[in-house]
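Excluded from the complex is one protein chain; the other protein chains are retained at their positions.
So that you can tell them apart, the chains are marked A and B in the order they are listed, and the count of residues begins at 1 in each.
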Amino acid sequence: MDMKRRDFLKIAGLTAIAGIGAPTAFSRLLKGEVDGGAAYASGGEGAAADSNRVRLGMVIDVKKFNQYKGLAQKCIDACHQIHNVPDYGNKKDEIKWLWQERYENAFPEHSHYRRNEELEKMYFLVSCNHCDNPPCVRACPTQATFKMKNGIVAMDYHRCIGCRFCMAACPYGARSFNWRDPRGRSADGRPFIAHVNPDFPTRMRGVVEKCNFCVERLAEGLPPKCVEVASPVKAMIFGDLNDPNSEISRILRSRFTIQRKPALGTHPSLFYLI
Amino acid sequence: MLEKALKGSKTYWTWIAVLLGFITVGVICYIQQFNYGLGYTGMSRDVSWGVYIAQFTFLVGVAAGGVMVVLPYYLHDYKTFGRITVLGEFLAIGAVTMCLMFILADLGQPMRALNVLLHPTPNSMLFYDMIVLNGYLFLNIICGWVVLHSEYKGAPPPKWYKIFAYLSIPWAFSIHTVTAFLYAGLPGRDFWLTAVMAPRFLASAFAAGPSLLLLIAIILKRNTKFDIGEVAQNKLCTIITYAAVTNLFLVGCEFFTAYYSNIPGHMLTLDYLFWGIKEGTEVKNNLVPFMRFSMILNIIAIILMFLPQVRKDDSKLVPVLIAMFVSLWIDKGVGLVLGGFVPTPLEHITEYTPTLGEILITLGVWATGFLIITLLFKITVDVKVMREN
Partner (left out) sequence: MYDAGKIIPGLVVFVALVTFPIWRGVADDLPKPEKPTKARQCVTDTATMRKDHMVLLNKWRDEALRTGDRTPFVVEGKKYKKSLMLGCLNCHEDKKKFCDECHVYASVRPYCWDCHYEPKEKF
C-alpha cells in the first residue's frame, strides 16, 4: 500500500512538471515500440529477425478442421470452459476468446471473383493473433495489455480501467469487454459460467479480456488447450517461431500459409494452412 | 465575486432548477450503471464506444473553439474581443468538465481512473489526452478568473497571467489534435484512418464552439445589460462561416478519396452512414436519417451565414446558429464515432442504439456543463455590467 502511494506521488509530481514525460515519450515513439521487443520482427511474413528471443506462434490447419467436423467447436468449448468465459446468451454482452468465422470475414481483404467453392463453405478458427507489433498494446493507457518476452500479448485484469481503447485499436476484433458481472445469473437463474474451473479466475465487470495463449498452462509445461484438443489429428501446431528447428518453423518454411490482414504491419503470430 | 451567482432573476433560478433536475436524474441513472456495469448502455462487443465517447469528442471541439476569441485578442491585439475573452475561457471550462465527466462515465472501472497516472504510458494517445485536457482546464481557470477578478477589483490584471494566456492558445489546438489522434492512428478502422482527421476536428470545432458562444451572447443581450457589440458579433459570424466552410471542404475530401479510389474499406462506412448497407437481406441504416439531415442542415446554415440580412438580424441569426451547432453535433457527436465501428474488423454490421438510461446520463452531464457555464457567465456579466456602468 505504502509503496504504491509513494510511487503514485512520485509519478504525479513528475507529471505535474508539465511535459516531463514528453521527451522520453517521443524518443520511445521514434524508436517505434515500448518494449523494444516488437521491433525485432521486420519481415512482412512475420518471421522474426532476431532469433535470440522466443516468439510463440501457432499454425491452424484449416483443411483438417474442415475434415473433422465438430473439432473446432470442441476446441472453443474447452478453451471457454477452462478460462471461465461466461455465456450470456445474447450478442450484445458476448465474450469470446476463440471462435469461428467464414473466409470472407476472417480474410476480408481477400475478396475475389469466383472463389473456390470449398473455401466459401469453410469456417476458420480466429482469436487474438498475439501480434509482434500489437496496436492494442500501443493504445493501452495503463499497460494493462502488454507484450511478454515470449511474444504473448497478455492482459493484466487488475490494472485495466475499461476504457476499451484496445478494442478500437485491434484490427482483428479479438477483444471482448465485460459489460456486466460474469459471475452473475440470467433472469431465469442460469449462471453465466455454467461449469466453473476453480483453478482459473473469472474476470470482473468493466475490464477487457481475450485469448491469453494459455499462459497459465505454458507455465506448467502444457500446450494451449485448443492445441491439446486438436492434437490427435494435429490440426494446430504450436511452438517457437524463432527456433529454426521447431516443428512450426519447419511447416512455415515448407508449406503455404496465410495470415490475417498482413498489410497492416501487425505481424500476427497465427498462421493458416489452407 | 462568487456572490454574484447567488443573486438573480426568476428566469435565472428557474433555469438553474431545470438543470439541477436533469443532473439529479443523470446521477440516479449513473448509480444504476455503476452497479450493473456498462451493459446498462446500448454498447456491445462490436460497437464498443457509444454516445459518451461521441459527446466527449464533440465537446473537446467546443472547448477548443473558445480559442477563437482568445487568439485574435492576444496575438493580434484585436481589442473588440477583449470584452469576451473571459466568456470564451469560461465556455471552455464548462466544455472540458463535460469531457472529463463523459470519459469517467464511459470507464468500465472508474475507480481505477488514476491508473493512467500511476502507470504513465507515453505510447498511448490517451495519456496525452489526459495531460492536455487537464492542462487546458487549468489554464482556462487561471486566465478567466484572474482577468475577471481584476476587473471586479477595478485594477489592471497582473502581468504574469499573460504567460498562461499565450500558452493556452497552442494548447487549445493541441487538445483537439490529440483527440483526433485517438482515432486517426488505429489500423483496421479505415473510416478513422485519415490524415485530415485532426484538421477536420479543428475546423468543425472552430465553427461549433463560437456558434454556441454567439448564441449565449445573444441570449445575454436580450436578458441582461451586457451586449458584446455589433463588431464582435460580425467577426464571430465570419469566423464561424469560414471554419464551417473549411470543415465541409475536408468532408468533401474524404468523400473524394473514398469514392474515387473505390477502395471498399474506405467506402463502406460512408455507405453505411449516408445510404445504409445490406447485410444478407436486411438493410442496416440506423444513422442515415441523422447524417443526411446533418449534411443538408449544415450546407443551408453555411449559405445563410453568407447573407448580410441574416447576420444583421438576431431573430434570423439565432436559428441559423442553432442549425450550425446541431448539424456539427450530429456529424461529430453521432456519426464520426459510431460510424467508425461499422463495419467491424470482421466486416459484420452491428448497429447501436443508446438506451434510455444512457441518454439520461448524457443529458445529466450536459446539464452539469451548462450549470457551470451559467454560473460563470452570470458572474462575468454582473461584474462587467457593474464596471461598465
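Quick note on the criterion: a residue touches a chain if its C-beta (ideal position, glycine included) is under 8 Å from a C-beta of that chain, and two chains touch if they have at least 3 such contacts.
Computed from a prediction, not measured in an experiment: that's the story for all the values here.
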Where does the absent chain make contact, in terms of the chains shown?
A
Which listed residue (A:94, A:156 or A:228) would be found touching the missing chain in the intact complex?
A:156
Among A:146, A:192, A:238 or A:271, the residue in touch with the chain that has been omitted:
A:146
It is residues of chain A that touch the chain not shown, namely 1-4, 146, 148-150, 154, 156-158, 183, 196, 198-199, 201-204, 215, 219
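Keep in mind that, in the parts below, only the chains that are shown with their structure count from here on.
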Chain B-facing residues of chain A, complex:
4, 7-8, 11-12, 15, 18-19, 21-22, 24-26, 28-29, 33-34, 91-96, 101, 104-106, 108-109, 111, 126, 135, 137-144, 159-165, 167-173, 176-181, 204-208, 261, 264-266
Quick check: in the complex, which residue numbers of chain B touch chain A?
36-39, 42-46, 48-49, 103, 106-110, 112-128, 130-131, 135, 182-183, 186-189, 264-265, 340-341, 344-348, 350
